[in-house]
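Only a single protein chain was left out; the remaining protein chains are all shown in position.
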Amino acid sequence: MEMSSVMAKEKDYLALGRELAREFALTAAERDANGGTAKAERDRIRKSGLLLLRVPKEYGGPNVDWKTVLQIVRELAVADGSLAHVLGYHYLQQVTPHFFGTLEQREKYYRGSLRHNWFWANAINPRDRRVILTPEGKGYRLHGKKSFCSGSKDSDMLVVSAIEPDTNQFVIAVVPSMREGVVIRDDWDCIGQRQTDSGTVEFHQVRVEGEEVLSNPGPGSTPFATLRTVLSQLIQAQILVGIAEGALEESRKFVETRPRVWSGVNNRDDPHILYRFGKMWTHLQAAKHLVDHASEQWQEVWEKQEQLTSEERIECAIQVAVAKTFAADMGLQVTSRIFDVMGASSTNGSLRFDRFWRNLRTLSLHDPLDHKTRQVGDWFLNRKYPHSEFYT
Amino acid sequence: MEMSSVMAKEKDYLALGRELAREFALTAAERDANGGTAKAERDRIRKSGLLLLRVPKEYGGPNVDWKTVLQIVRELAVADGSLAHVLGYHYLQQVTPHFFGTLEQREKYYRGSLRHNWFWANAINPRDRRVILTPEGKGYRLHGKKSFCSGSKDSDMLVVSAIEPDTNQFVIAVVPSMREGVVIRDDWDCIGQRQTDSGTVEFHQVRVEGEEVLSNPGPGSTPFATLRTVLSQLIQAQILVGIAEGALEESRKFVETRPRVWSGVNNRDDPHILYRFGKMWTHLQAAKHLVDHASEQWQEVWEKQEQLTSEERIECAIQVAVAKTFAADMGLQVTSRIFDVMGASSTNGSLRFDRFWRNLRTLSLHDPLDHKTRQVGDWFLNRKYPHSEFYT
Amino acid sequence: MEMSSVMAKEKDYLALGRELAREFALTAAERDANGGTAKAERDRIRKSGLLLLRVPKEYGGPNVDWKTVLQIVRELAVADGSLAHVLGYHYLQQVTPHFFGTLEQREKYYRGSLRHNWFWANAINPRDRRVILTPEGKGYRLHGKKSFCSGSKDSDMLVVSAIEPDTNQFVIAVVPSMREGVVIRDDWDCIGQRQTDSGTVEFHQVRVEGEEVLSNPGPGSTPFATLRTVLSQLIQAQILVGIAEGALEESRKFVETRPRVWSGVNNRDDPHILYRFGKMWTHLQAAKHLVDHASEQWQEVWEKQEQLTSEERIECAIQVAVAKTFAADMGLQVTSRIFDVMGASSTNGSLRFDRFWRNLRTLSLHDPLDHKTRQVGDWFLNRKYPHSEFYT
Partner (left out) sequence: MEMSSVMAKEKDYLALGRELAREFALTAAERDANGGTAKAERDRIRKSGLLLLRVPKEYGGPNVDWKTVLQIVRELAVADGSLAHVLGYHYLQQVTPHFFGTLEQREKYYRGSLRHNWFWANAINPRDRRVILTPEGKGYRLHGKKSFCSGSKDSDMLVVSAIEPDTNQFVIAVVPSMREGVVIRDDWDCIGQRQTDSGTVEFHQVRVEGEEVLSNPGPGSTPFATLRTVLSQLIQAQILVGIAEGALEESRKFVETRPRVWSGVNNRDDPHILYRFGKMWTHLQAAKHLVDHASEQWQEVWEKQEQLTSEERIECAIQVAVAKTFAADMGLQVTSRIFDVMGASSTNGSLRFDRFWRNLRTLSLHDPLDHKTRQVGDWFLNRKYPHSEFYT
């Protein structure tokens, strides 16, 4: 395994993230056209050391605070929504044993991450109940197919959800991507987020050891153990904001560099163009403050670990829900309306400026926005909120 | 020339348009992926007789009323924005001699259309001043390049704008697409309206006869002669509405045929999905009434011909401006928000449901929407409106 | 009874309505401040002959078409939402025997209207179940209170809904406002529509004759008999549009007559002010076309009378629902945003420009807009629509 032997000082991680963002931006349009696996960029991430930021100090990791980590995800999204997605979801899977597993499992997978620089991915879509985990000897057999497995291609470790036939409940296991019987299909073809490799993973009678199942305390068992969903939503919120910021920055550059006169007015002085820029940037600022605030709350609830109460969990989940739904609405507007400030020539196919809308539109459909807003309203009015669901 | 020998009765033209729309819908997604020239579909249009609807009775044509003709354009747009565009713009070019030319030219080109079933296109972008028309003997030479020439590929006749060096004014000429020196490049690549062939046309010292120049009365000479822009805008408005309607209909079909349960609620009973459908359909109805009303006003001003006053021209232009800007805003919302009712699986790349937004976004940038809205406001407040411009 | 002895020719009714609107506009702000009953204006309406427009020819009336009648209501609303409301609701009550009653009742009340120039009102709020109708001899006794009785004060005839204890169903009766035991309270005090006299009516053991109960065919018995709700909604839609138009016209006059310079730009040339005017006027046009279209459909379904099918009834109800919800949303925007074009000085209390928003906001809450939009969506998606309800 090859990686940056000396990790940068903590304050430099953000700079490192931005450096990668600058690199990835250069090829983002081209890679959007190609789709498929961003192998070179994934390897660049591997070498950068960014995969390890969340490994705790007690296991030898840098334990970078969540706000920085999430900001790195967002800055990557400014350049490339897909790579931000695979990195963000890597963190989500990497800490999954921390939520659901024993102390031993937590240690095992954090240390393994550090030693092998694993790129984590998931095969967890809870709406797809086709994967079954049946006991066999001291372990299990995993069989079936799972869709929407973000980051699976070129991954090292998979977090998998499966139905246990006896209980008809989901269980979560960690399975190396290279294990015999695991087939990761290259079948992801979507209008946006085209390099997230969110395709199908097949499990052909895959052997799973007992200690690979995260059943103690298990999903949803404690307030802390239900936080995984909140983190998933927060990562999405950050990426949505990042994509919108990328769109707005690109449109600024376009207008800066392409003088255009209409009705005798230069585009850089056009009151309607300035107004639209002002409005879009204003809404972007609002979204940034919402996700920043949610990240800070997230750091707090994370630090409470098993002391976390259900009420605190809900307070954080609400902030995340607010940030995500606002970011989605804002982003749909911004990514669609940048064209009004750029004008007709910005629809040139080679520029691929539509990718911002396609990326944001795709990601924003992860779970229904309207349901989330209604749940926020239910909490505001009735102080009711789902204790724990896969999407709240 | 091969075409339907017996034209359908007048009331059947709309049915004919719908029949073609149904055919074209079957391959719209695939052709959006391919881009390029819709050769088979263009030939299907040729054979259908639709190219001739606007030829006046006095020259042997069916003289179908504008409302029907424009509705046919809109219904095509429900299926395929590109084909609606090329057909709509065909009508626009075909009647251009009627606006700008002498009675002899009017007759010549209408009769020629009828005899040869010409597919008209344009090389007219007034913001591109590179094409020059210089006198030579009794005629002229045309030289230079023109961008955004919708429908040019596979066309039979071109309406061309060029600068006359002496006056630095635009003149308009009609040139057969096959004439020596005309090179129609296959370089249209845009995020939307991908089969409109709106690429570059090159004129290499092309011979133009004196009677091919439409200079009597010429562009902008009378209120009637300034109507060409209004028609252009009205065609765009119809297509914008059609694209949005196509998007909404597809999303209905998708939801009808793909049951999906979320939080225990079937998608067909989900109040948020029903609400979004209700809102989108409501706004679509508003847009349809606006374009229908504008079409009726258009038929009226058309019938006034040279009796048309400047005031009547403006009244009609305002209605068209209102219809177009409303349709664009409505359409941007609808084509983006259909995904919220369909859910994540609708982003599947093979469905290409993003094409509605891409098509509408591309077409809606023809000229800046905000300027048009401001002009409408200037008229409402101050009774000021541009007497005649290329975009109003 | 004193009234215009010679009714104007049919084409002059609209002019008459506009004349009254001009008169009422002069005192609208002052009367908004006062609230209470617009006695002088109601008498002016009485004398004008407008109360009789819908009396059929067979009973000696002018039978003015619905589109004209509804446009008169809208034009009154441009000047004064309250007076438009009482006139619109007068028509609604006046034709109620036509929907629910026998041919004899229809004739009796139309002829009575013509002879006595009755101003009709209602005590019908179906959500208020406190009024009871109990049999007594050949007739009944009416007892209890009813809220939201628009136009009741100074009315001549009341359409009343009451619960029949045996069936627990609503029945509808016609009761003269002056009958012994009827007490019309002057307790209407609302933020808007302040002169609609929509207060409480008390019935103290009021005698009702058998032939005053409209039970054959009775409410909801046939598609035609369910149309009363549709008419009620259509009248509301017209008034909503009228109020918004009034607001926009007032803001135009204000800007025209009050020069104001900001950042060196005159308000009449300010691109943002022009843009806002353009946008508001555009949306107003959309709403006007929707209500006009709905009025035309309404005239058609009205003419079908007992031949009307349930499907046709729904088609019309949907158009009305679309027009009303669009008008409400548009109107809330326009009446709130006119201040942005007028500036701070327009908030001067004596101008009472807030009355447009207060009127529109009040009327638009008659029944929940969101439910209606969801129902429209349910129809679009599932072809489901309530067969007949008091609010659809």
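Chains here go by letter, A, B and C, matching the order in which they are written, and residues are numbered from 1 within each.
Convention: a residue touches a chain if its C-beta (ideal position, glycine included) is under 8 Å from a C-beta of that chain, and two chains touch if they have at least 3 such contacts.
Note that the structure is predicted; figures quoted are calculated from it, not measured.
The undisplayed chain touches these shown chains across the complete complex, A, B, C. Remark: the omitted chain is touched by one listed residue; of B:Phe203, B:Tyr275 or B:Trp298 this is B:Tyr275.
Touching the omitted chain from subunit B are residues 271-272, 275. Where subunit A meets the omitted chain, the residues involved are 252, 255-256, 268, 271, 273-279, 281-283, 285-287, 289-290, 293, 319, 322, 325-326, 370, 372-378, 380-382. Although one chain is not drawn, its touching partners on subunit C can still be listed: residues 35, 148, 189-192, 194, 262-263, 272-273, 275-276, 332, 336-337, 339-340, 343-344, 346-350, 352-354, 357-358, 361-362, 365-371, 374.
In this section, only the chains that are shown with their structure count from here on.
Remark: subunit B and subunit C have CA centroids separated by 42 Å (rounded to whole angstrom). As a whole-number value, the distance joining the C-alpha centres of subunit A and subunit C reads 53 Å.
For subunit C, residues touching at least two other chains, in rising order: 271, 275.
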